Structure formats: C-alpha cells, structure tokens
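Shown here is a partial selection of chains from the complex, left in place.
Order of writing sets the chain letters: A, B, C and D. Residues in each chain are counted from 1.
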C-alpha cells in the first residue's frame, strides 16, 4: 500500500465518498494474511521484490502446504527451502506442478513467466561435497529470474582448474563461492575479478572446521576486497543477494 | 598482459624478430612492483576495477609512504585505511594534496576526476558510536566514485527514527548498515527494501557483545533475506562491495 | 516454618509441654520429602509462590510419576516440562486428569481453581518454528494463574506485522519475546513498550546461530532497555519470571 | 503522536482548514530531534516511560553535552552512564546541578520531583569488587523514582551472611543480584524468594571467568526459577527492568 493509495483515499474521504472510520481502518490494515501459526507476508513482493520464501526447517508438512497455498493464491512463484521429500509429497498432492530439487532440498512452483535478467550469476564450489549448497543457490537464483552458470570442484588445492575458467569468471555479474574446509577459494576469486563475490561457507569438513566456522572466518577475513558473506550453508541467502544485485544491471 | 600481447609476441618471435629467451622471459614477467617488503599490485585496477588500497595496521609510516608513491606514480587515486595521524604527517610531507579523514582514520589522494556513478549508496548507523566505521565506508565509497548519503543513529530502540526515513531507504541502490550491540538494524532494514543490504557489525558494546561477535552473528542469521556481511568494523570492505554493486547499474 | 512457629514452640517448651529434644528435632526438620533419588521441595510454594516444577529431561518416567505424586498429594497444581509422550502415559495412568500439551511437551494437573491475575502476559514469536517454546511458556503462565495472549510469526523481516499489533503490545503487563535466528525482535519490542520484556532465544536456525547463541547474544546486547533474558529455549523460565511480575500488579 | 491527533488533523483537513500537503507532512514527521551525529529520541518517555539515557562509551564529551541539552530542554531527568570525570566536567559547566556518581561512573541531573514508587528494589552483591556495577544500578533505579536498598558482600562463600538478611530479601519487590566469579548468588537468592530476581554477571574474576562469561552462563542456567539476566556489568539495564517491574505494583 503506497502513498498514492492513501492520497486517493484521502481525496475520496474529503469528497464524502468514504467515511472517516473507513479511512482509519485502511490505515490500520496491514498487508499480511494471518493463518494462526503464521502471518504470511503477502506484501513482501512489493516491498522486497520477491514473495515470501518458506524456510521448512522446524515446520510440519501441513504448515508448509498451508503457507504455500497463500503464496500461490497470490499468483506468485513459490520457493520452499530445506524441504525433505515428505514435505514435497504433501505439497505436490495439492500442487501437481510442484518440482522437487533433490540435491538442493528445495520445492518450487513456477507461476510467472518472465524474461531472465541479462546478467549472469556464476556459482562456484571448492569441492564435490559442496554441491548441495550450490544447488540450493542455483534453484533460488533461477526462480528469481536469473541466468545461472555453475563451475564445480575448482578448489585451490589444484588452482589451475580455476585458472582455466578465468574467462568464465570475468563474464559473471556476480559470483557465489561455495566452499567448506578452509574456504580459501573466496579470497582467490575475489582477487581475480571486478564483480561482487558472495561467500557461502559450508559445513563440509571435520575436526577444526567446527561445522563451517573455519571457512566462515576465512571469508570474513578475506584479504581480497569485494567479498561479502552469508551464513554457513546458506545457498538460498547468497542467491537472494546475488539476484538483487543482478537485477540492477538492467 | 592479455592474450593479444602474447599473440603479437609469438608472431614477432616466429618472424625471428624476438629470440625464444625473450618470449619465455615475457611470459614469466608479471605486473607488480617489487619493493622488498611489499609487492605493489599495479595490475589490481585492471583486474578488480580499483587500485590497491593500503591497509596501514602493522605497517610503519615509512612503508605506507613508499607504497603510496608507487600507487600515485601510476596516476591512481590513493586510499589508505586504519591510518593514524603520524602516518598522515609522513604521507602529506610527500603529497601535500593528501587529505586526512579524522573520524574515518583514512588518508586519500584524489588523482582522477570522473562523474560519480548514478546510483546512491546509503550508509546507516544504529548509534552515534558507530559513526567512525561508517565514515570509513563513506570515504571509501566516495573515492571509488559513488554518491553517498548517510543516516546516523537510527537504531531499533526507537524504530520510528528509521521509519521516518523509509523514503530515503527506497531511493538507495545499496544500503550499508553499521551496527554494534545486537546489530538488529540490518535485519529490520533488510525487510523494508528491495536492494542489497551489507551489514557491518561493529565492536561497539561491552560484555557479551564480545567485541562485535554479537552483531556479527546477528547479521549472519538475519531473518530478512538480502543481507550479506563483512568483517567486524570493516567499513572499507562494505563500501568496496557496495561500490562494485553500484557500478553495475550504469 | 516461620519465626512465629518457633516462638510458639519455645513457649510450649518453657511451659514444660515440650521436651528439649523435640524442640531441637523440630529446628532440624526441614520442609521436604526425601524419596531417595529426589528431595521434593514441599516448602517451595510458601517460599517462592509456586510448587516445585518437574524438569523431566534425564529422569525416568517412573521418577516423574513418583515426584508428581508428592506434589499432587499436597493439593498442588502439577507442571512437568520437557516431558515426552511416554512420560505422559505413565503419569496419566495414575492421574487420569493429567493433560498433555503436545507442542509444549508439558504435562499439567490442575488442582486449584483461582481467579487469574488481572494483568495480561503477551507471548510473541518471531517465526512459526519458535511456537513450541512459546507454547511451553503459555502452559506455564496459565497454570500459574495468568491471562495469556499470543501473537505468532511477527518477526522483523516483515515488521509491519508487528506494528499492526502495536495496540496489543501496549495492553500487556509483561511481554515474552520468543525468537531464534538473529533474535532482533526482542530489541524492537523493547523499544516500543513501557512494560518489562523477557527475551527467550531459541535454537531455531542453523550454521552461525550455534543452536541459539546468536539470538542469546543479541538479546543480552539489546540496544533497547527493559529487556532481560533467560536460557535458550527456556519458555518455562520466561513464563515463571513473567508470572512473578504479573502477580505484583494486583 | 497518537491516533486522536491524526483524527483531529483529518477533520481539519476535511473542513478545508488544512491542505492535503500538510496532512501528509505531519504523518511523515516523527518525534525526535536530529542533531547530526544523533537523533535524540524525545518521544522515548511517552513510549517507554523514561527519557532516553546517554550511554557515554565511544562518545566525545561534547557529544554527551549536546545530547544532554536536548534531554534536559524537554524538562526531563537526565542520566548518563559509563561517564568518566572529563565528561562530567563538560556537562557540569553547562548544568551546575549535575551530580557525578564516582563509583557508578554516572551523571545525573534531577529535574522532576515525584513520590517514589511504593515497592522496594534490593540490590545485592556477592563481593566488594562488584560494588561499582551495583552502584550504577542504584543510581539508575533512584533517578527512575524507586526506593532502593543495598546489601553488599554476601556471596555464597559465607552463606550465613546472606541468610542473616533473609528478612530483608522477603521485603523486596524485585531483587538485583550483582555477582562475578561463579555468580552462584543469583540461584541461591532465586530459591529463597517469590519476587523476580534479575542477575547481573560482572567481569570480576580472572582466568576461566573470561571477563564475566562464567557468571553469565551460571545465571542463565540458574536451577532456581524466577531469575532473568542482563548483559555483563550492565547495572543500568538491570535497574531499568527492575524499575519497570516495580512501577506495576502501584
């Protein structure tokens, strides 16, 4: 609800078409659906550019379905992350066009069809085990309307694998670097390009990786400028930021 | 040194104008100046879009001056962060046009003159004590050619101060949120806008803030999407990322 | 056992009605039941205003039943937290009027009937996944004789959902804010009201939330005054404190 | 600015006394003073019951004075915490009635005169070294209009010292327990009373106290119910919460 709506309302009120009580009510009314256990933020798309996304961890399949209903009802694309197969089964019973992305553990229902953003988002992983997090990023970036390319298993233990793809790096509008263990890849990539790099530390590793703390600290302390960081294993968050950046180029 | 240079070299070599030894030498030669205690990365601007920046912590005033010389010699803008007044005095003896930014603890020497990027970077602080970090971000963003606006002391303890500036938030291309204590401001701003938000946790606080760990964790766990994070007190890093993002809009 | 009891005893002793041995015994006797693996604190209600509560974690169903017997035997309301269904089954075999609160994982046996306190305790959650902790708080506050209202899923990612309920906030005597991830909700609420706010960080989140450390630190560093904090996921503790506060208004 | 003000404004606007531009402007105007480096929250008293408090750490003496001016200009009591003597000197030059509380490191300017709340706030310390934090709490609670009593150096190493004052404990409306080292005092007090207990861990100790982490964890894990916790060394915060609680009894 923007300032023009209010202006219009005030004019109608002045013209006597709308009683004062209605004006006050409208001002009080806020744009979300209250379904008891959740207040679905139907205004999110207008405010932030993309509808609310369902973070499934800690929710029941039924709760996921019911929130999905409200998102889809608004004609929006639906994205649910950290979803297991049981959740997908529940969702797909209601929405046969729902797609389950196995590696990414994400469910999507594509409702809108638009031309993708011109810029390209490149998603890189240090190792094979980091791929599930990268796939969550990929699914997210794609449903948000981006062209996505991936480059997997190019960690610094064999840096020539990365160097080989230097040209690919330079074509990207934003780069998402997904890395566990020591997470050095983010710094190295940051030093090679002039676009923003988003680091996603992963919990891949053991011992003194402390479930992703090691690459998290690594990326926060990147000696290369141009690197910002999201939470451990947060492929979704990285893609969301990347999408906001990518969009600005058009 | 790009592929065309090498192609040319090879042709000359084939034509017999260049001995094989020289070709091999050229391939080995890399674009930096070696001054003993530092290898000034003169190629950085071409590769990353901005010349090397001097991080002064742990360097002597003399080292700062000598690195500055090499940057300025290339006709580049010079930015030195975490610089104390003694360093500035040393630099300004050699470069009378050097400017010291007291609050930001930064030295700049502006050599280039270009039209600023069209987009606006908005820098927000939660409190008055966060301003020095915000100023480091401001100095950085400005010398990198951005239009910058600031909004200080709008922390969530009095959230109406932020709401009052909602319009300002919506005009920004990128927003940098600088906050210590619990760092909640980043999440709140992230939920209000559709541009990328970069969180800078600060070491402002005491006790269980653990010198910035509390806002760092807060920002990494932001419930609002669209927030990425840089190191504690790293105003420079946030502005660098913001500048890379802002540039893409033109 | 208060000073009047002792005074009376001494007078009886002086009058020769009570032998010195009995006086000494009485002084030694303390108000708890020793059942071997537990010393049920039957004096707790007099001392602290509510009978002992059973924290079930690490106890066997049988131990829970036996402690419950002693609490109920005193005509007291019984509350058992962190109880699984197996424990409930054991308890309900002996006490058919025992109620199991599924989400809260709590068992209650209501023995007393009194008029609830006048003031209202408001329980707020940032997300849907925080509801189980909030429900533990709700069950606790209700059996302690309070009027409770809830407001779920009003986290700061869509702050208008909270603002919409500003009026509700202002009616509360105490507010319990249950939030995981970055826990920013506690600070925001603290800045909007003039009643005490009790923050309950939850272990909802992943990666750098460190099982609730992120919102715990957030709440401890709240830039808004008026916020105090209890342990991670400790819905019971928050409600207990809230109840002590609420009671004082009558 | 409440709903009645807006209603009045709308009526005047309808009557044609106020142009639409003015109505929109008023809605945008929010109740704070913008003095550049700070936005003094002049609305805080209405919203939260006490005017904004100046947290001096990281501010210059001049900034403190200028914020103080705006608080006092509103006829409000002024409280500045974490203030060193240099700040006090600056403040007292402008406000000769400013008082410096040496141990508490607080400055107060008392502008209002009202009858103290009926209930009593009791402040307890475990040791002598915890007194400065307790004094910050005392100054805060007093300027917020409370009757305060103190009980210093009653730590659990000689628990009879506490037991001797059991009667005093029972008279309090709220108890603030200030303790460093292992912070056990909060649990012990929590088990003896039926009023809310607010724990303030202090950084007193060494080695594995980790500057207050030990008593912080202790208090968060209190086996006695009724204890909530504020940040390490945060005497001010504890007193603020205590005051909000105490006020409700009238």
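Following the convention adopted for this analysis, a contact is a pair of C-beta atoms (placed from the backbone, for glycine too) under 8 Å apart; a residue touches a chain by one contact, two chains touch by 3 or more.
Computed from a prediction, not measured in an experiment: that's the story for all the values here.
What's in place is 4 chains of the same protein, and the file's complete complex has 8 copies in all.
Here is the rule we go by: only the chains that are shown with their structure count from here on.
Between chain B and chain D, two chains of identical sequence, the interface residue sets overlap only in part, with shared numbers making up under half of the total.
Note on chain placement: the centre of chain A and the centre of chain D lie 40 Å apart, centres being C-alpha means. Computed from the mean C-alpha positions, the centre of chain B lies at a distance of 50 Å from the centre of chain C.
Of all residues in chain A, those touching 2 or more other chains are 47, 216, 231-232, listed in ascending order.
Those residues of chain B that touch chain C in the complex are listed here as 126-127, 155-159, 181-184, 187-188, 190-192, 205, 207-210, 213-215, 217-225. Those residues of chain C lying in contact with chain A across their complex are 127-129, 131, 152-154, 157-158, 160-161, 163-164, 204, 206-209. Across the complex, chain B meets chain A through its residues 47-50, 53, 119, 173, 191-196, 198, 216, 220-221, 224-232, 236-238, 240-241, 244-245, 248-249.
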